[in-house]
Structures are given as C-alpha cells and as structure tokens.
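The complex is shown incomplete by one protein chain, all other protein chains being positioned as in the whole.
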Amino acid sequence: MAHYLLWMIQIALVPVVAPLGIGIINKLKARMQGRQGASILQSYRNLRKLLHKDEVIAKDASWIFRVAPFIVFGVTVLVGASIPLFSSMLHLPTSDLLMVVYVLAIGVFFLALAGMDTGSAFGGFGASREVTLGAVAEGVLIFSVLPLVILGGTTNLVVLATGVTSGYVHHLIPILLAAFGFIVALLAEAKRFPFDNPDTHLELTMVHEAMILEYSGKRLALMEWAAANKLFIFSALAVNLFFPFNLISSAGLGQVMIGVVVLLAKMLVVYVGIAVLESLIAKLRYFRLFHLLFVALILSVVAIGLVL
Amino acid sequence: MEILAIIIGFVVTGILSFVLRNRRLTEGLSLAVTAVGLVVSTLVAYRVSTSGTYEPFSFISVDSLGALVMLLVSVVAFFVALYAVPYFRKETDKKIIDDRHVRQYYALSAIFLAFVLSTAAVSNPVAAWIFLEATTLSTVFLISFYRRSSNVEAAWKYLIVNAVGLLLAFFGTLLYFTSVAHGGGVAGLVHWDTLAAHAKQLDPAVVRIAFIFALIGYGTKVGLAPMHTWKPGAYAKSPAPLGALFSGALLPVAFLILLRFKSITDVAVGPAFSQHLLIGFGVLSIVIAAFSIFATEKNKRLLAYSSIEHAGIMALGFGFGGIGVMAAVLHMIYHSLVKPALFFLTGNMLLRYHSTYIADVRGAMSILPSNSVLYFAALFAIVGFPPFGMFLTEFFILSSGVTTYTVVVAVALLAMSVAFIGFFRHANAMLFGEPPRGIEKTKTSPWLLVPSAALLGITLFITFYTPPFVQTLIHEAVGKI
Amino acid sequence: MKENGSNMFDAIASPAGLITLLSVFGLGALGALVVRAFDHVANFWTAAFAILGSLWGMLFAGSIFVTHHEVAMKVATSSFSGFSVAMHVDKLAAFFIFVISLVAFFCSIYGIGYAKEYYKRFSIGALGFFYNMFILGMLLVVTSFNGLWFLLAWEIMSLASYFLVVYDRTDRKNVKAGYVYLIMTHVGALALLLALALLYHYTHSFDFDGIKAHIAAVPHLALAAVFGLSLFGLGIKAGVIPLHIWLPSAHPAAPSHVSALMSGVMIKTGIYMMIRLFLDIMGPAPLWWGIVVLSVGAVSSLVGVLFALTEHDLKRLLAYHSIENIGIILLGLGSALIFSALHRPELVLLALAAALFHTLNHATFKSLLFLSAGSVIQATHTRNIEKYGGLMKLLPATGLFFLVGSMAISALPPFNGFFSEWLTFQALFGGIAHAGGSAQWVFVAAAASLALTGGLALACFVKAIGATFLARPRSSAARHAKESGFSMKTGMAGLAIACLAIGLAAAPVTRLLQTVSREVTGLSGVASTLHVSGSRTLVVGDHGAVVSGPAVALLLLLVVVLVWAGVRYGVYRRQKVMTGPTWDCGTDLNERMEITATGFSQSIIRVFKSFLLPTLHHAVERHEDENPYQIKSRTVSMQIRDMYQASIYRPLYRLIGMMSRSAEWIHHGNLSAYILYIFAAIIIVLAVGA
Partner (left out) sequence: MTGDTGLIQACIAILCLTTVGLHVARKNRNEAVLYGLQSLAVVSLFVSALLEHYATPLLIVAILTFLVKVVLAPLFFTKLVKRHGLKFAASTYTNVPETAAGLVIILILAGSGIFAPLANLVPGHHTFLVMAIAAMLSSMLLMINRKGALSQIVGVLSLENSIVAFAVLAGLEQSAILQAGIVFDVSVWLVIAVSMVSLVFRHHGSLDTSKMKSLRH
C-alpha cells in the first residue's frame, strides 16, 4: 500500500482510538461496581458535545490560557505519530526516547501554566502537584527504559522496539522489572488511579482535573482528548517496548491490518489491567506517592544493574 | 662625600627646627632637606650601580643593598615630610596639638632620619648598632607625642623592649669580632667586608650563637614574631607620619643589618642554618600577625600587624633562597612604598572621624570619597592583588619554597588568606555603611592625598618597569645575600 | 571561503585583531572614567564601546574558526623572568571569546536602558569603567597563555566584578555579598597560585605550552595536588556545590545586565580553565579525576535546583539555577575525563562537545532570564516573587522573553537547552554502557541526578512564571508596573532569537564544537560517535539515536497550527467566546487566593525535607482592642536551613574568630610578659639551633 496511507494510519491511530480506551475503562469499572455504565463510545459523544458548546474564559487569564489547549493536544498528536505503533518502517526525527519525554514535558509545562493562569486556588494546587509528580515520574520513566537502551545501544524508540527481540530471552527478569517501573511511571504520567482519581473534583486529591477546571467548550474538549491520547501513548509504548512481537516490517495491507489488530489487542490487556487496578485499590495519600515512585526508580536501577 | 653632607644636613635641620620659633620655616627646611636627601641618594645609588661599593671614607661604605635601602628611606622620608606639613597644620587647626609639639616632631624626625641613613651607610657593625640604638632614642618622645597616658605607656614599652632587643643584638655583634680580635684592642674600624673575609676562621658554634642573638636582637627592630610586641602599641599611638617612617624607613634598615650578618654567617656555617631560622621566625610572624589583623579593633594597630606580617613574608623569602631572595628584596621595596601610603590614608580618616576605632569609622566612601578610593587601591596593593607588584613577589616567594617546605608554604598561604579576610573585613566596615551623625562630607585638601597617590603610582610603575640602575642594584644585592 | 573573503578573515584572525579587541574595551573603560561627570555621555560611551567590542569579538572568534589560525603573542616584562604577557587564541579560546562577546553584546544594549535607573544616584562613569574592565578581564583570562598573566587577568576580572556587586552600596546586603564574594574568589586564586607554583617548580616554566611539554617531569603526587588545588580554585569561581555560597548573594546584588554577564559567562571562565588544565595541559588524566568532577557535577546540579525551588527572590532563584547548569556542564566534562582515562576517544569527543554546547546554551538562556528578571524588578522595584502576579498583561514582551528563557532552561525541545542536555544524556548513557567497574555506577548516579534535575527545573520555572506573570497582581507595585524601554526589549529579544536559532542550528553548532574538542584533546584523527548527517540531524552511536532541531520545530509548529485551524474553523465556527469571572465556589475572589511561590514549592520541599530541613514560622497579628481570638492576619513564612552555610562556613568563620582572639590576646600589654617572650625565644632557639 502507498507509504502515505501508512503514515495516515500512524497519525490518525492515536487520536481516534484513545477515547475508545477511556470508554472501555469506564465501562469495565462500572460493571465491576455492579452498574450498567455508559457505553464505550460515550467519551466520543462527550467530545462532540463539548466541541459544539460556547466557551467562557476567565477575565484574568492571559494568552497562555487561550493557547495552552492547542499546544497540549498538538504535542500528544506529534508524539503519537512518532512512537512505534505497528510498523517498524515509520520513524520521525522525533522518535527518540528523550525527545518524546521532553516534548510531553512541553505539554505538562503549558498545562500547569494554564492551570495557574486563572488565579483560582484549585488551579494553583493542581499545577503544583502535577509538576512535582511530573518531576519524579519523568526520572522514573527515563530510568525504566534505560535497561532497554543499554541492551539496544541507542535511545531510538523504533530501533528499541524492533532490536530488543534478539536479546529478549536471557534478559527476561530485568525487562520485567523495568516493565513494572514503566507501568508505575505510566500511571503517574497519565494521572491514573493510585496517583490521581480522574473522575472526582475533590479539591484535596485532584491533580489533572484541577488544572482544566476553568476550561469549557472546545478547549475543554481538547484537554480531555489530550489526556486520553496521553494514556494511549504510554500504554502503546509499554506494550511495544516491553513485549515487542508485533512490529511489521513490510507495507502489505494484510500485514498492516494484522499489526494494528495485534497492537489493539495488547492495548486492551493494558486497559483492562488499569480498570481492574482502579477498582481494587484506593488512591494513595499524596506524599506516599513518592515512596512508590522511588521504589519504581530503585527497581529500574536494579534492572540496569542486572543488564550491565 | 655627599652622604656625610646629607647626614649632617639632617642633624642640622633637627637642631635648627628645635631652636627656630617660625613654624613655616621649619616646614620649608624639612621639605628642602628631604628633597636634597632624595637627590643625593639617587646619585649615590646610580654611582654604586655603575662603579660598585662606594667608600669615600674608611667609616662610610655603601654596597648595593645599602644604596637600595638608602634610596628607599629617602623616598619615604620625602613623602612623609610632604604629608606631615598639611597633616600637622590640620591638627593644629583642630587644637589637638600646639606649635611646640610640631617643632618637636620636625626636630626629632630629622635626627631620626639622620641616624637611619648613617646606620645604612656606616661601614662598622658596632657603629651601625650605635646609630640603630640612636634611632630608638630619638623617637621615644615622638611616640608619647600626644601626651596621653596610653601614649606614655606605649613609649615606655617601646623603649624597654627595644633596649633589651638591641642589647642582645650588641652581644651578637660583639661575638662576630672573635675572628678579628685575638687579644688586645683593635686599631682601626673593622669593616663589614673584613668580618666577612675572616668569617672562615670563626668557630662555627660561636657563629651560630652570634647569629641567633643578632637575629633576635635586630628582629626586635624589624618586628619579627615573638619580639614584635612593641609595634602595635607604638604604631597605634604615634602620629601618622611617624608610623609611616617606622614601617617605611626603619624596617628596611633593620633588615639590611640583619641580612649583612646573615651573609657573614652563611660564609662561616653555610646557608642552611640561617635559612631555617628565618623561615621559622617568618612563619611565626605571619601566623600571629594574620590572626591579630582579624581580631583587632583599631585601624592603626591593623597597619602594625600588617607590617609584622610582611616582615614575616620577607623573612620567609630570604629563608627560602633562590628566586625567593630577589622576590623578598622587591617585596621590601613595594612594602616600604605602600605601607606609608596606608598610614597617610588612615591619618586622613583619623582627622575626620577623631577616633582610631574601626567601629567609629563608617561610611568613609561617602564622607571621604577620593580618600576611600585610594584606600581601596592601597588595600589591594598591600594584600597582594595583581595590578600591584606584591602579587608577583608573594607568588615567587611561595613558589621558591613550595616543594622543599610544602607545609610551611601551606601554613603561610592559609595565614595570608586569613589576613586578607581580616583586613578586608575592617576595610568593608570602614568604607561602606551609613556615616555616623554629625560628620558630613567636606572637601579634603588635595595635599593630604597627593603623597599616598604618588606612592601608589610609583609602586604600580616599578612593578612593570624597574629603572635599569635599580635593577642592577637588586641583582648585585641578591648576589651578596 | 572565497579567495578575497578569506584574506579579510586572515587579517582579522591575527594578533592585530586581538589587540584591537582588547584595546576597544580598555578605551571604553578609561573613557567612561574621563566623562564620568555627565551621566548620559558616560552611559552612551560605555554601551557604544562595549557593543563595538563585542561585535568585533564575535567577528574575531568567527574568523579564527574560518581560517583555522592560532593567534599567539608574547611580550616579556622586565621585573621577573617567568612572567611574560603571553596570549594564545586557539579554537577553544575563540569559542569562549564568542560566548563572552555574544552575551556582552546583548547585555550592553540592555544596559543602555537599565543604567538610567542609576542616574544621579551613583556615578555612571564608575559603572562603565568596571563594566568594560570586567569584560576585558574575562577576555584576558580566556586568551592568556602564561600562568602569572592568567592569575593577573583572573584577579582583574574578580576585582572588577566585586566593584560591580557593591555598586549599589546603599543596600547593606550588597556590601555583605561583595565581601563574601571577594574573599572566596581571592582564596580560590591563592589555591590556583599554589597549584601554578607547584607546576612551575617541576616544569620551570609558566607558559602553558612549556608546562605541557614538561608535564611528564611532574610526579604523580604533585599532579594530584595540582588537580585538587585547581579544582578547588576554579570550582569556587564556577560555583560548584560546596563552594557556592557566594553565588546566590553576589549575582543578584549586581545590576541586572551585569549579573546576566556574571551568571552567563563569568562562571564559564572557571570551566574554560578546567578544560584547558585537565584535558589540554595535564595530559591523560587518571580515572579518579573524572569520577570526582562527575560526582561534583551531579551533586551541584541536583542540590542547585533544590535550593532554587525554595527561593522566592527572583534573582537568587536564577543564581541557584546557574549552579545547577554548571553541574550539568561538569557532568559532560567529567564524563569526558573518564573516557579519556579509559582510552575511548570517540566518547571523549561526544562528552566534551556536550559540555561546550551546554556552556553556550546556558550563557544565552541564563542571561536572557536575568535580563528579563531585571526589567521585572525595575518595573516593580522589588525582588520578592510574592509581590508580583499578573505581569503578563502589564509587561507582555518581558513575559514572553521570560517564557522563552524558561522553556530553554527546562530543556523543552524547540529551544537550545534541550539539545545540549540530550547530548549530555547520550554521553552518560554511553558511559553506563561502555565504562567498566565502579565508573559505571557513578554514571548511573549522574544520569539519575540529571533526569531528576530536568524535572525539578521545569517545576521551578513553572513556579517562577506562574507566580510572577500569571493571574492577578498581588501588590500595588505589581499593579502599576510599566513595560521596560526599547533598548531593554531589543536586548532580550536578541537573546530569545539566539536561543531559538541555536536550537534550530543545533547540528552545525555541534559539528563546530566537535572540531574544537578535537583540537583541545588532540584526537584529530578519530571518528566520533556523534556525527552530523546533512546539516540538520544529530546522530549518536552506530544504531543512530537521531534528533534534529529544525524538524522538531517544524513539526511542532505544523501540528499546533493544524489543530488550532481545525478546531477553530473546522468545527462549530459560530462559537461565542465570553469572558467571565473565575469561579471560586461562590466566594468573591481576591488576589490573595492565588497560589504563592512558597505555597507552590511546599510539596516539593516536603518531599526532600530531610535534605532541605524547612522550618515554618507563623506570625499571627491580632486586633488590639476586642477579644484576642479575633485574628487580624496570619502570615506563614518558610525558612530553609542552608546546610552548607550552617555546617561548613559559619563554624569555619567562628573558628578563625576564636583563633584570632587568642592571637590578639598575646598583645595584652604586660611588659614583663613581653620580655619573657624574648627571653624564652633566645633560650629555645639556642637550645634548638646550636
């Protein structure tokens, strides 16, 4: 199939499928709580509704508040396009581990600034918590992928996703440890359960929701969407880096279809895992999160030790 | 011939200014005689640099180091006289002293300079000792100049400690004559060189004891460590011009005599003995002075401790030998030029703030702006910041001893940095901050600033370009030490 | 280069070029003193000469790179044989000249507007004199080739910057800052002096090439001593962690365009000399040197950013960030030293290029941040972040430039900060993969500290921007802030564009720095792991970790614009956008409800509380008349116990004080004791000596 079609799929895959993931998680949680729960397409309907509503912007907010949603969403789309999803042929100059981390950091940067821009107490505290968690989580993220970087010899994600298979077998334990570290970082970055409860607006605990409290209309839609994208990106990375068996190398239609299906299947496992996790455990106290993150960091360092 | 003339000139000025009633005449006389003295010593220095040791009479002999010291003394004397005139006029206007005091100062300081020059010029060690003793006597009354109980106490201590020190030096000097005396009186005047020539026949044990006595004796005059106790009191209580004379003129001369004895001892017992002694005393002086600088409360005592520290650095330089000797000679020149400048600037502060306590002097930057700028420059010169030569000399002194005496150099370096911290702390306290009430900014007369500016200018000039005849003098002197 | 073009560059890259560069600044300094009576003329004279000089500096450095000349000059002085005015400009020195001139150029433009604040309060002539002497001192330091001449230039630079720190002497804190600063720099210079003395003793020469030639003669112990001493001395100037206490108080005390120069460039002269000494002169360094420098770098970066988080004085916050970035540069330099000890030349080139690139980047974005902080402070007349707020609407240009600077310093991609940090990361990962034994774990620790520092730096600058520029002004001063003048805005704009431009041109700049590091380490023939393919992408390692400046910027811009256009016009074009008050659960919102800088960093400080030891102070003000339980106002302030100050410097100062009191006690005035001293001296010396 033409190269461009491949690229079209690569770019579109993340924004299109991400809300579905959120829908699945909410559905599963509802079912576990014995509720019927909204349909898995509910998040698409939310986005459509928000995109067609009028908007109210705080009078104290500066231009950063207005521009932030576009940057945050744009960043997730760019990262979505540059990470290895289903084919190992497609890589951009930005598909490097550190580049991905720091481009996402732009998103965090503007999200936090937008949170503080409205001058309400919630936004400020949300930003402070977000940025503190982000600082430590970023370290954990880099360190959890480091064993693979050492094995693969480079920080290029596409090469990592394909190259690691060879050394995979006799490095199983360090990779599993690193995977655990990465999962913790995923939950921290995507603000899922032990770190932040996405469904509640309780001032004491909310982190992500606090920052987008003042948004409405199209900008709120973009922010919600960006959050969904981010979760999708991290789970895709988790899946492709640590269980890298589905990356296709040729551009045949069949091959592509198989690749995408296998990817979505593996992603489903991750989403189900998150939903089950969110139903089982309660949210940790804010300052206990850092113990969890440091444990993840230690595990990654142990993994590095084993790999060296 | 000119040396004798200038020494007699100073003596005559001394007597005249004691007798004459007219104040303006005594000032003019002192300026004239110091100016002539400067010209004469430059001529003598030039002659010594061209034609070797200059011996017009049997009892006068000026070698290269002597000529260098005499030139230094006369430069310092000229600028002190230049500063003394406006300083004492200001003091008389403020009714601190009356005319009788000023005349006493001009008389005794002229006599003091006469004796200092003759110590450097005279050929016989015992005669040199006599004139050095005379310098002490001539300045006792100058220290008790302001006639307050603390001045008298300082003068008394100065007299007794120096008397003891110089008597020990006398004993040391006599012991050197065992090589020449061998029974019966000695006909003519024994010359430094004859002592050096006969040094070989001296019994080494006697020479060691003699040098120890000489070092401790003349060390009292120089102000090396355990014998320096008279300096803080004397410098703090004497008028600023006298303090400048002490540190600028007396210190090099005392060091000159000490170095002559060192060269004789080196011939007799080899250099190691005297070097170790000089290093020991040098480090002790640097350490004691450095920490005293940090803790002192009076700005003139600060300068006294700084002189002791620099005496220690010079002793260290001579002790380390090699390039260190030349650096020590240069260090002596720079110190004798910069320290008087510091004394003049501190004197100006005293005039304005009427107190020698560092705590009382605040905000000098806004009260005496040009004086403070010069004070900053002098501070950076004395502490060894680069544009001035002390930085180079201190560097070479330390580098000459760095491998053989590493611990000594490390201790000296630490002490010198403590001295810098102390000196800079006091300067900071004095120059910045709010001036105390009641003291407002008035124009200081330029004549109070010209001498120190000129001295700092000369130091800067000779750091980069030393006139050729001075350079030959230094190389010859280094050869002899 | 074209034929006629090259001889023009040959003419510039010559001793004459160097002399004109130095004399322009010298003239600017002396001229400023001459015209010090008229503030306007002095200000213009200083700025004109500084700008002219820095332009010529950039041209001179550029021509050195183009013509590959090495300008050398030597003038012997009369007083001492070893001391000669020797200047030598190779590519490393040219690079530093370029960095100095670039920052000086924009700071001088900024200075025209900024100095107006000091008219009639202090003498502008003095400011101009010390400003030009300061830049001259830095240029002399990086071009000097004789040990003594280097020390001379080093102290001129310190002295000039001291007088600039205490320029605003009415404020007692500035005087104290200056006092601590000059003492530490002088102690550092004494350490350097001792190191050079040791080198002189074994190699009998002060010229760097002379030392380099006879370096084999220096025994290992002496070499280790020289390394320790010079790391101590240069570490003080660079502001590495245990020796940093002067930096957070001295840099903010100076006028802003001077603190930009100090933070951006002066601390780099320490780095320059470290590279010159450890890599160039003192030959193959043993392994433990690299490990020491790397661990110092790691500690400095992490502790620097932690202290920055606790600050609520804008300029002190930026000063602590200088310590952090110096730490990052030392990470690069440390790994270069380790690789040269492990004989892996291709990694040495990568690590050194990373260090040099971060030096350039830090110079640009740190000076941009200081300049914009300066205009914020000039507009609000206070340095306390808690008093700012909502300045983005009042100072839009300064806000934008501060934002650009913060994004660059937090290593966010389109700007230059990211690429040097990326290279440093690659060097560290290379170290983890290839270094053996204990060095590996040092690299792991360094990588951990760099990762954590990156995140914390982002947190700190979100705090700085949020508390300063966003939401509502929290004090009347902030409410009446006015945008700074044209010259100040051009100065900042230039630096912002430079940050972006260097980000885009990351590949060619890195190739240039590769040639510099090849020349310094003498590894000209070796292929480096870092190679630049085409003019856009940086490729590291055989498997090709690829990153490209222009591509990232283009993609980001494209995506954001597409999303904006799509959402704005693609969907529900008739959307109405209204502005209303921020919702705060029904209560009337006042500016005190915004989060303050202390509140913002509260959670981070609690996480690292075992290190920062925070103490909270509650000041409660009650109404005098009615019942005491009616609280009028409660202010919570937080103090951080500066561990280094409390555990190293204050006890040291007390010790010196105690020892000096005992030394002063010797002069207690009792005459008999004085004579006893002399008597004891005689007896002891006789017993020992004879």
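Order as written gives the chain letters A, B and C; numbering starts at 1 within each chain.
The rule we apply is simple: a residue touches a chain if its C-beta (ideal position, glycine included) is under 8 Å from a C-beta of that chain, and two chains touch if they have at least 3 such contacts.
Keep in mind that this is a model prediction, so the values were computed, not measured.
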| item | value |
| --- | --- |
| Interface partners of the hidden chain - shown chains only, full complex considered | B, C |
| Residue of B:V12, B:V126 or B:V411 touching the missing chain in the full complex | B:V126 |
| Listed residues C:A216, C:C585, C:A619 or C:A687, member touching the removed chain | C:A687 |
| Full-complex contact with the absent chain, from B:L31, B:I96, B:L167 or B:V267 | B:L167 |
| Contact partner of the left-out chain, one of B:V36, B:I97, B:V152 or B:A197 | B:V152 |
| Chain B residues touching the omitted chain (full complex) | 124, 126-127, 130, 133-134, 137, 140-141, 144, 148-150, 152-157, 159-160, 163-164, 167, 170-171, 174-175, 177-178, 181-189, 203, 205-206, 209, 233, 236-237 |
| Hidden partner chain, residues of chain C it touches | 668-672, 675-676, 679, 683, 686-687, 690 |
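The criterion applied here is as follows: only the chains that are shown with their structure count from here on.
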| item | value |
| --- | --- |
| Farthest chain (mean CA position) relative to chain A | B |
| Centre-most chain [mean C-alpha coordinates] | C |
| Approximate Å spacing (C-alpha centroids) for the pair chain A, chain C | 36 |
| Distance between chain centroids, defined by C-alpha means - chain B, chain C (Å) | 45 |
| Contacts with two or more other chains, residues of chain B listed in rising order | none |
| Residues on chain C engaged by chain B in the complex (per definition of touch) | 77-80, 82-83, 148, 151-152, 155-156, 159, 166, 169, 172, 175, 178-179, 182-183, 186-187, 190, 193-194, 196-198, 200-202, 222, 656-657, 659-664, 666-667, 669, 671, 674-675, 677-678, 680-682, 685-686, 689-690 |
| Chain B residues touching chain C - in the complex, by the definition given at the top | 153, 156-157, 160-161, 164-165, 168, 205, 208-209, 212-213, 215-216, 220, 226-227, 229-230, 232-233, 273, 277, 280, 287-288, 290-296, 327, 330, 365, 380, 383, 385-387, 389, 391-392, 395-396, 398-399, 402-403, 409-410, 413, 416-418, 420-422, 424-425, 428, 432-433, 462-466, 471 |
| Residue numbers on chain A that touch chain C, as the complex places them | 51-64, 70-71, 73-75, 77-78, 92-96, 98-99, 102-103, 105-106, 108-109, 112-113, 116-121, 123-125, 127-129, 131-132, 134-139, 142-143, 146, 149-150, 152-156, 159, 163, 213-214, 217-218, 221-222, 286-287, 290, 297, 301, 304, 308 |
